[in-house]
Structure formats: structure tokens, C-alpha cells
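One protein chain omitted, others in place.
Labels for the chains are A and B, by order of writing; each one numbers its residues from 1.
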Amino acid sequence: MRRSADDRVFRITTGMFAAIVLLLVIGIGFELWRQSMLSIDKFGFRFWTGRVWDPVSGEFGALPFIWGTLYSSFLALLLSTPIALGIAIYISELSPGMLRQPLAYLTELLAAIPSIVYGLWGVFVLTPIVRKLELLLPESLRRTPFFSGPPLGVGMGMAAIILSIMVIPFTSSVAREILKNVPIAQREAAYALGATRWEAIKVAIGFGKTGIIGAIMLGLGRALGETMAVTMVIGNNPQISPSLYAPQYTMAAVIANEFTEAADDLYLHALIEIGLLLFIITIFVNFISRFFIWTTKQRMVRPA
Amino acid sequence: MSNAWRRKIISAIAEGFCAIAVLLALIPLAMILFYVVKQGFTSLNWAFFTQMPKPVGEAGGGMANAIVGTLILIAIAALLAVPIGCICGIHLAEYPTSKFSSIVRFAADVLNGVPSIVVGMFAYIIAVLPVKRFSAFAGGLALAVLMLPTVVRTTEELLRLVPAGLREGALALGATRTSAVFTVIVPAALPGILTGVLVALARVAGETAPLLFTAFGNRFWSISLRQPIASLTQQVYLYANSAYDDWHRQAWAGAFLLVMIILTLSIIARLSVRRLERMNRP
Partner (left out) sequence: MLTAIDMERFNAALAPSAAALESMNAKISVRDFDFFYGSAKVLHGITLDIPDRQVTALIGPSGCGKSTFIRSINRMNDIIPNARAKGTISIDGRAIYSSDTDVVSLRRRVGMVFQKSNPFPKSIYDNIAYGLRIGGMRNRRELNNVVERSLIRAALWDEVKDRLNESAFALSGGQQQRLCIARALAVDPEVLLMDEPASALDPIATTKIEELIWDLKVNYTIVIVTHNMQQAARVSDRTAFFMLGRLVEYADTKTIFMNPKEKMTEDYVTGRFG
């Protein structure tokens, strides 16, 4: 029959295009692995624990970059999560109806600003301000390991601030979706027991807890891979330090800065190996995030 | 009852904090837009659009090559990502529950979360390394991979929204599946799909990291696909990192242009969505 032959051709042809997407993901992982073999073979696990990154002598240890990425992302989450959740709660529960759309749109605008523009603003506008604040910090705090070192403006602290601003819209919009889908019966149950508005909101958050964690992890995934804005304000110094004042380095930043200067194959492979790790970590974080969000959405469709 | 009082105060304070959170997010937004407009708009002049970058240290010049470069790059990205992404989306919409579709959907989600610099690395490995040359094509390829998940998702969602009656009508008139899909269903969803493509293009137009070692940048005028090419984002990065005030000024101008392009595309997208909704509601 003409129709079923056409159906088959249609399915296979469109399927081939769909397979391209699948092949791309697999391909990226494969190529990254293949092109980092030299470094994997030479350093093995030492690559991840080594603290020395010296292209001249051929000694590559990526720990400073792993530290920089994880620490900056962690700090960014610390700053952004309460704000993002506050925004989500405000827009979905507290704001007057007319403000809802404009506020949601403005928050999403934050996500539309390109990374390089954040970097530009960060370097030329925010860093001088932060530097002044760093100078103003009382002596007693300056002695703690979190604020030690000369106040340069650029450094881990700046990176954390810029990253947190960039992450806010992602966490916030997913959290808003989740809150919107909490069945109203939950809030009614709380109100009927004499809850205040905030207590009823807490019940809603509790119901969507898993999804909100997923939203936070989505922000984490975003922060881990951010390149341009971070490299412009973090100082690009491969040192490991808990101090917010200290210039440090992230995985994405070192790749951006040194990739075109990698003169020999080992150097290139070492950088690609860092890219491979970044690839794996972000896939993992995003997978967990989507899984949590999906689980919560399932629960909302069939509550009990 | 003092307990009730305490709870009400806590409730008010917590709600107040949420309102402050909104302000805390809007303030950086306002600051960024303000500085971009203030520093950038004033630095825009005719020379910026028409002239090439001057040699290091000389004042003046423009970003003509970078502007054109960005346009070429997103054109390449669109040419690669739109056909593949749309047909993939068509497959997902036509066979929504198949195992294969679930896997592809998952892969698209994964692809969406890959950092842009890693995608740049991939494009470097498959398009730069074999020919030992940076090229506009490699840059466009990287951007295409970044756009792909968005195009797939938008296409699938919009096709699913097309009323089932349309398909049934076409099939009842004897159309094959292929012809029903491509002559009836896709055209119905086309405005929305184009809007989604515009939004995706806006997003990749602002990318820098993946271009650093694919398109690489070019001081000179070049529109060849096989040569390195300048881009607005990369030029802004270059100038921002420099020590020259004039270049800083131009960097702001470039940033302003970028933000304008993205804002315009996103407003067009939003207005089209609004018009679409009104059209589909009789």
C-alpha cells in the first residue's frame, strides 16, 4: 500500500535527522576523549590531583582549575539561590496580578544578556565598586582566610558575584513553574488550619521540594560552564585559595585563554582533557536536575 | 495570642524579603542596561559600522568586519541547525512515544546543557584540526550545535500544538503522511517555529567562547567560509582586554549593538507569539 511505504520512508528519513542529535552527543564525548589520550596516558589520575600547571616543562595538574570552578559555582549558588527563590515566590504568590508578566519578563531579560556583556560590565563597572568595598572591609575580617590578600577587585569574589547574577534567572524561572503547579488543595489545607500566608507558601515549597532542588542544580550546571564573564573578572591565576580576594582560575577560563597558545600536542590534549571533565560534570549535574524536575512534575499531575 | 502575632510578623518579614530579592535582581539589570546604553550608544558612529579596526594603538576605526562576521556566522549556524533541528523535531512530534524519540529527546536535553566552550572544542576537533586552519565554517558549526536543541524543542512543541483535526482532514483527503506533514501541519506551525529560530539565533549571536578557537577572529575584511572571521563578540572581548581607552570605548559600542540585536529579536519573537495566540483563538 502506498501509504505505508510512504510512512516507512518518512519515519526512517526523519529518524535519520533525529539520530544526528544523538550522534552529536555521543560524538562530542568520544572526540573529547580521543583527543585527550596523550594527557590521559601520561598523567592518569595525577592530572586531577596535581597542582602544578606548567606548559613549559610539560607538567600538567588540573586541580587549581577544578577548585576554581567548584568554589566559584558553589559561592554563586549560595548567593543566587535565596534571591532566585525569593523572586519565584514573589512573582507566583505575592505580586499584584498586573506586575506578574512584566516582572517575569524582566527576570528573563537577565538570561538574555550575553556573557561578554556581563564580563564587560563586570570589569569596568562592578570591579572598581567591589574593590572599594574590599578596601572598606574591617581589619578583623581581613585577617580571616576568606578575605586575605591584597584587594585587587578581580578575584574569586567578583567571579562569584557575576556568576550568581547570571544564574538567578535560570533557577528562578524553573522554581516559578514548580510553584505554579503545586495543587491549590495543599495551600487550602494549610490555610484551613490557620496558617499565615508565608506558612502556606512554605507548604507549597515543601510539596515541590524536589523540583526546586532541580531548579537550583540547573543553575549549578549553568555556573559550571560559564566562561567569558568569569575569565574577565576572576584574575586567571592558577592558585588554590579560600580567599574571595585571591585571583584564581576555572576550567572554562583556562581553556578559553590557553587553547590557541597550545603549541604542542600534549598541551592541547591536557586542555581537552579539562574540557572532557567539564563535559562529564555538566551532563551529570543537568541530568540530575532534569530528573528531579521531571519527578516533581509527575507528582503534581497525580498527587497521591 | 502572642504566637499568632509573631507568626504574622514573620510572614510579613519573609514576604518583604521576597520583594527585596526582586529588587536585588533588577538592580544589576538596570545597571548593565544603563552602562551599555550610556557608554555604548555615545560611542556609536558611522565609522563604527563602516570602518575596519585600525592598527594597534591608533584611535578610530570601526567594527565593520566584525558585524558582518557575526551575521555570516549566524547565517551558517541557521543553515546547518534549522533543517536538521526542524526535521528532528518533526520526527519527535510524529512519533512522540517511541523509545527512539525518548532517547533523542534526552540527547537534545543533554546537548542543551553542554557548556559553549566545550562545543567550541568539539568544533575545533572536527573542523579545524583536520585542515589545520581556523575558519568561519568551524565557528558557524559550533554555533549550530549550540542552537540545535532549542530548534528541536521549539519545533516539536509547536507541531504538537497544531490541532489534530488538521491532520485528520489532510489524511482523509488521501494525503500521504509526508505530504500531510509538510504541506499542512508544518505550515500551520511555521510562524511559531520561525519565532523560535529567531530566539535561538539571538542567543548564539551573543556567544564568544566557542568562537575563540574556531572562527578565531580576523583583523581584516573576510567573508570567506574557509578563512578565520571576525565577530562582534570576539572583537568586544579583544578590545576589552586591551589597554587602550579608545578600544574600550569601541568595546562598549559593540556591546550596545549586541544587546540591541538580541533585544530586537526577542521583542519580535514575543510580539509574534502574541499575534499567533490571537490568531489561533477565533
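FYI, contacts are C-beta pairs under 8 Å (C-beta built on N, C-alpha and C of every residue); 3 or more make two chains touch, one makes a residue touch a chain.
If you're wondering where the values come from, they're calculated on a predicted model, not measured in any experiment.
Student: When the whole complex is taken into account, which chains on show are touched by the absent chain?
Tutor: The chain that is not shown is in contact with A, B.
Student: Among the options A:D41, A:D54 or A:E188, which residue touches the chain absent from this view?
Tutor: A:E188
Student: With the full complex in mind, choose from A:F207, A:Y245, A:F259 or A:F292 the residue touching the hidden chain.
Tutor: The missing chain is touched by A:F207.
Student: On chain A, where is the contact patch with the chain that was removed from view?
Tutor: The list for chain A reads 97, 183, 185-196, 199, 203, 206-207, 299, 303-304.
Student: Which parts of chain B face the unshown chain closely enough to count as touching?
Tutor: On the side of chain B, residues 1, 3-4, 7-8 touch the unshown chain.
Keep in mind that, in the parts below, only the chains that are shown with their structure count from here on.
Student: Please give the residue numbers of chain A that touch chain B in the complex, ascending.
Tutor: Residues in contact with chain B: 2-3, 6-7, 9-11, 13-15, 17-22, 24-25, 27-28, 31-32, 35, 82-87, 89-91, 94-95, 103, 105-107, 109-110, 112-121, 123-125, 165, 168-169, 172, 196-199, 201, 221, 224-228, 232, 252, 255-256, 259-260, 272, 275, 278-279, 282-283, 285-287, 290.
Student: Mind pulling up the chain B residues that touch chain A in the complex?
Tutor: Touch list, chain B to chain A: 7-8, 10-11, 14-15, 17-22, 24-26, 28-29, 31-32, 35-36, 39, 83-84, 87-88, 90-92, 94-95, 100-101, 103-104, 107-119, 121-122, 124-126, 129, 145, 148-149, 152, 176-178, 181, 202-203, 205-209, 212-213, 216, 233, 236-237, 240-241, 248, 251-252, 255, 258-259, 262-263, 266, 270.
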